[in-house]
Every structure is written in C-alpha cells, then in structure tokens.
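Before I ask anything, let me first share the structure, which is written out below as structure tokens.
All protein chains but one are shown at their positions in the complex.
Coming up: subunit A.
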Amino acid sequence: MVKVRGVSKKYGGKMVVDRVNVDIAKGKITSFIGPNGAGKSTLMSMISRLITKDEGEILIDDKEIGSWKSGELAKKISILKQSNHINIKLKVKELVSFGRFPYSQGKLTKEDWIHIDEAIAYMDLGSMQDKYLDELSGGQKQRAFIAMVIAQNTDYILLDEPLNNLDMKHSVQIMKVLRRLVDELGKTVIIVIHDINFASCYSDYIVALKDGIIIKEGTTDEIMDSAVLKEVYDMDIPVEIIGGNKICVYFR
C-alpha cells in the first residue's frame, strides 16, 4: 500500500501540492483526475521519488520513501512520465531490457531475458522488437515504454498521462493492458489521466485534485456524479449510463 501523509510541494512560493493525504490500495487502478495545474503530476512524481517533497510522509509498503534505497525502490515502483520523446536511438528490445537494470545492472541473466520476452509478448511487440524506437508510431512507442515498465516487474506502476497523443484505438489498447496488469498479474496501477471517460470505464478508484488539494476521492461510481464533477471542474457535466459505464457528456 502507498500511504501519503500531509505531503506538500512548493514552487516559487506557490503551493502546488498542499498537505495531501491519500491511501492507494493494492491491486487496483487508481486514477488521479482534475483540471490543469491541480498538482496531479507533481504528486505522482513525489510518490515515485523523481522529485523531493517539502514536507509530509510517503510510505511505500510501510517504509518511508526516503529510507528506501533508490535501487531497491526501482524493483518496487516504476514510473513512466508523459515526456516520452527521449532522443535516443535504441531498439525496442534494448529499451525493454533496460527495464531489468535494477536487477542486473545491465548484465542480463537468463531470468532477465524471460521477463524481457514476456513483456514484449504482453505488449504484442514481437514483430517490431528489432526496430529502432524512432521508426515506430506514437502508439507503438508508448507500448514499448510500457513493456519496459512491465519488464521492471514492480508491484506499483505509475503512469503520467499514458494516453497523451494517442488515437482512440491505441488509447483503448493501452487501457486494456493496464486492466490486465491489475487483474491478471495483481499489479497496482496509478495513472494521471485527463479523459474522464477512460477513467470511468477502467479505474477502480478515483482521486480528484484541484489547486493542490484532494477535493474528492472514492470509488469510480461515487466520483462519476454530476455534483462531484461540478466541484472538481467548475462545469456542468451530465453523466449518462451507456453500456453499463458512466459516461460524461460534457461537449456542448
């Protein structure tokens, strides 16, 4: 379990994340939603020790994040940021194999290769594993990065806007994979996501942030409610049930 206790982050005098408390349950997809500048990405970066918190505690499996060794934490929690356009010429297979870096520091063992091949198969990248990243489309690239994270084989997987710049087909594909990671492999997935309807259809739990504080959190069913969403987004969002899912119709 990830426990966030009174965590804050200040940038140039402005509280971006303000004394946040939240528990993230194991074996679930938890979505962070909220308007731009709500502090979702900052909170996620602090949970994954990419940036340091100014105050508060973050407990990962009951151990404060600062007392984890970075190398050990890399076997426990992985993060993929939206800034995917890394300017490096690597083959898909090489990228995925770097997911094993925390375990083998680059000297890959047989076991590492099993994980790499499984991750590639899981993301359906077999046919393009020897291609360079810069030869792939946006959706394929995103799948390659997720495969790397799968090879990293961590209990917690954090993804910052994994659907950024993806078309509908690839978005659905990615979300289905995340669902499978949770249902089949028992992973805990935390995502920052802007598309409220994807959050509704795929997540178990939703945390809504605004101006650096959590203004609502609850099961998907509780959050997908016009009154709640009005508070989060300052707009009227009618919620309809279509095909068993709550869908927001906010376009007009």
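Note that in this section a contact is a pair of C-beta atoms (placed from the backbone, for glycine too) under 8 Å apart; a residue touches a chain by one contact, two chains touch by 3 or more; residues count from 1.
FYI, contacts and distances are computed from a predicted model.
Novice: For the complex's missing chain, which UniProt name, "ABC transporter permease", "YeiH family protein", "NADH-quinone oxidoreductase subunit J" or "Cytochrome aa3 subunit 2"?
Specialist: In UniProt, the chain that is not shown appears as "ABC transporter permease".
Novice: For the chain left off this view, which of A:Gly34, A:Pro102, A:Pro162 or A:Gly212 is in contact with it?
Specialist: Touching the chain that is not displayed is residue A:Pro102.
Novice: With the full complex in mind, choose from A:Glu72, A:Asp124 or A:Asp183 the residue touching the hidden chain.
Specialist: A:Glu72
Novice: Considering the whole complex, which of A:Asn36, A:Ser67 or A:Asn87 touches the chain not shown?
Specialist: Hidden-chain contact among the options goes to A:Asn87.
Novice: With the missing chain put back, one of A:Ser48, A:Gln140 or A:Ser203 would touch it. Which one?
Specialist: Touches the omitted chain: A:Ser48.
Novice: For subunit A, which residues lie in contact with the unshown chain of the complex?
Specialist: For subunit A, the residues touching the absent chain are 48-50, 69-75, 78-81, 83, 86-91, 94, 98-99, 101-102, 105-107, 132, 152.
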